[in-house]
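Excluded from the complex is one protein chain; the other protein chains are retained at their positions.
The first chain written gets the first letter, and so on, giving A and B; residue counts start at 1 in each chain.
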Amino acid sequence: MLPLIFIICACAFGLWICWPKVGLLARRTQARLLAARSQREDVLKHVLKCEVNKQPPTINSVAGVLGVTPNRAADLLSGMEQRGLISHQDGCLHLRPSGRELAMHVVRAHRLWESYLADQTGVAEAQWHPQAERQEHLLSPQQTEALAAQLGHPLRDPHGDAIPAAGEELKSDVGQSLNTASLNVPLLIGHIEDEPEAIFAQLSALGLRPGMKACVTGKSEGEVRLWADGREYKLSPILANNIAVVPLPEVRAEDLFGEEFLDRLKTGERARVVALSPACRGPERRRLLDLGFVPGTIVEVEMTSPLNDPVAYRVRGSVVALRSEQARLIQIAREVTVPATA
Amino acid sequence: MITSSSTPESVAQAEEILREAQRWRQQIPGDLHEHVVEAIYSQAARLASRAVTRPGLAAQPTLDRTIDRIVTSRMWGFPIMLLLFALMFWLTISGSNVPSGLLASLLVDQLYPMLREGATSVGFPWWLRGVLVDGMYLATAWVVSVMLPPMAIFFPMFTLLEDFGYLPRVAFNLDHLFKKAGAHGKQSMTTMMGFGCNAAGVVATRIIDSPRERLIAIITNNFALCNGRWPTQFLIATLFIGSLVPAHWAGLVSAGAVTGVAALGIGFTLLSAWALSRTVLKGEVSTFSLELPPYRPPRIWQTLYTSLIDRTMFVLWRAIVFALPAGAVIWLSANIHVGGNSIAEHLVGGLDPVALFVGLNGVILLAYIVAIPANEIIIPTILMLTVMVTGSHEVGQGAGVMFELDSDQAVKSLLTAGGWTTLTAVNLMLFSLLHNPCSTTIYTIYKETGSARWAALAALLPLGMGFLVTFLVAQIWRFFS
Partner (left out) sequence: MNTPATTTLPAHETCASCSVYRAANLKKLGVNMARWDYVVALAGNPNTGKSTVFNALTGLRQHTGNWPGKTVMRAEGGFDYDGKRFKMVDLPGTYSLLSTSLDEQIARDFILFGQPDVTIVVADATRLERNLNLVLQVLEITDRAVVCLNLMDEARRHGLQVDERQLARDLGVPVVPTAARRGEGLPELLQTIRDVATGKTVCRPQRLEQEPPALQPALASLLARLKAAYPNLPNARWVAMRLLAGDDHLAKALRSGELGTLTNHAQLAPVATS
């Protein structure tokens, strides 16, 4: 009896280890293959980004990005050269066509996945980049296309980076660091760098988003004061360094300071919707527009919830309740005389 | 029909059009959706201003506005909410006493002995008579007499409130709490739906787009007392909580107890949403936009009719369908003897140590196992098991205990004979709020999430909380008494 049980157990154990596809060995192999592929794709992404930003990618920079020794990086790169993904000339790495295609796919998948997390899930902002770092290696080109369609083909990811269309060139990063911006010049936040994570988490917790109109109101040792979308932010230079801005010559600084948002409106007050902040994106933006919060609409505060937070607004004849996080994305202008159109 | 489809030429043409669309898409300044909606709304505004006129001064729905300002005011918002629900519960409790007694005297006191005698006289063997009359019929009779009156009063009132448009205001008032708990704003609406039926509430979570918040809403929906559980709450509150105070306060106090349990349900919803959104379903609160519809005076008769058909009869029918086999099973388990004791006694005896430890009893736990298919049959199952297991070994005579008494008090004296205390009653009310959802709901959760793991979590989380809470209450109770 005992030997029989032993044999059965041994067989079961053997199967558990060797079963194709789901067995322990098969899984180990799959995981190893995935890890190797991820590493190759990360190298390609790095080379592509360096190329776009006009920095020379080298073995050392690759080793730095992957967190491996230069020797290991050199091994990896020679393997990739054999696969025909990259070429090595004059101490500098170049993408071969198949490598470029793969790199573009990975960048596209990454940015689309971030858009998906931002628009359609409640995943915390700090998690977008790390999750996309994993997912970019798992999505097939078909899945990526389906995702793009599901999201309505977004043009920019939540960090403000352009999502390259399939078969399109990657655009270089735009803008200067907020630290170098001059005082009282209207700016557009073009990009918020998502690495390192801790810095990005702080910036996103403050509510700063690409697309916001901003203006540096003061600089001192260890502090940058920033005016953006109707409120003032105090940032340490290390935070400010991760915000890339471009000047907005067509906007006047006075207008910027005069901007007001819906969450400031009190019960019984009326205002006209001027615009929806670019920070409001995806389905959230569409829903607000569909409910009638389009530029030019007269909005009136109808009532406030007992705990102060959702506030109900009368808009185009119906009453819609919004949380304050959303109301602060709607830019308004108060008008002394409001035409009676309610 | 001429089909131009799928010639190589047309495919090329289609690809060309798609490429062009993509090219333009990159060039359009700003948000395409915004451009379109803006154009449509400006035309809508023009058309509406041509078609709609407001003769006279009744420019604004001032009555609506006044009501809204009151029911959502900082001072009165929450008290009105609680009072309104307490009022409904009070009307239900005080209104269902008399009809319940009448139904019981008709179905149990008069019809039941007649059926027994009839079965005997046409020569049914004792076991067939037992399964059919003592088991199936009696279970059904109790379902009808205990559940029909409260449902027939409560559901129409709830439907009237629903038709009037008050529920979105409740959602509006509560939303801040849901936001703090990390849940979606629309979850307050699906919770309201769960007060009718949890399976329906789970399906209704489809209105939540974000998968994380939707899962939270699905898992916590069970904390909204459903149709099948209201009658248990009403009955136990009336029997045990109301009787603690002088008679003229009884109705109010028991209504207060039910309100408390329902509010506690909301509390547990928030608590578990908070816990989930900080552990397995980490994430941030997403958006909330809820339209508050204008109040509409309910169409009273229509509402009464549809709520009777849709809700009352539906729930009653479901209860009867499940009570019939359950009655047979209970009778059999009480009459098949293994080693001197009946199966039911073995089971109850086995469950008793655990159950008494958490301030319940073996009968209640067994009833909750029998009632997994439908919460509606909890009360009848408890009654039958109590009669059969504790009343007497002779089932016929055991059930006979019931004949002499024909009101709720009969039920109480029976339960007290079964060893029930106020603690048992309080813990039963809590356990009725906090236990696994019925099998229909679990299956619906499985279908909606497509995952057995989430379904299992949704079933086990409330059950675990139920044992924990009843245990704590029992300990505290015993410590003080």
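In this text, contacts are C-beta pairs under 8 Å (C-beta built on N, C-alpha and C of every residue); 3 or more make two chains touch, one makes a residue touch a chain.
In this text, all values refer to a predicted model and were calculated from it rather than measured experimentally.
Here the missing chain is touched by one residue of B:Asp68, B:Asp134 or B:Asp209, and it is B:Asp209.
Among B:Gly101, B:Pro150, B:Gly182 or B:Gly196, the one in contact with the hidden chain is B:Gly196. The chain that is not drawn here is touched, among residues B:Tyr41, B:Phe178 or B:Trp274, by B:Tyr41.
Touching the omitted chain from subunit B are residues 1-6, 10-11, 13-18, 20-22, 24-25, 27-30, 32-33, 35-45, 47-48, 50-56, 58-59, 61, 159, 162-165, 167-168, 186, 189, 192-193, 196-197, 199-200, 203-204, 206-207, 209, 227, 290-291, 293-297, 299, 302, 306, 309-311, 314-315, 318, 440, 444.
One chain is missing from the display, and on subunit A it is touched by residues 146, 148-153, 283, 286-287, 290-292, 315-318.
Please note the rule applied: only the chains that are shown with their structure count from here on.
Put simply, the C-alpha centre of subunit A and that of subunit B have 41 angstrom between them. Residues of subunit B that touch subunit A in their complex: 22, 25-26, 31, 33-34, 37-38, 41-42, 45, 48-49, 60, 65, 68-69, 72-75, 77-78, 172-173, 175-177, 179, 184-185, 209-213, 282-294. Against subunit B, in their complex, subunit A makes its touches with residues 120-125, 127, 152-153, 155, 165, 276, 283-292, 294-297, 302-310, 312, 316-323, 325-326, 341-342.
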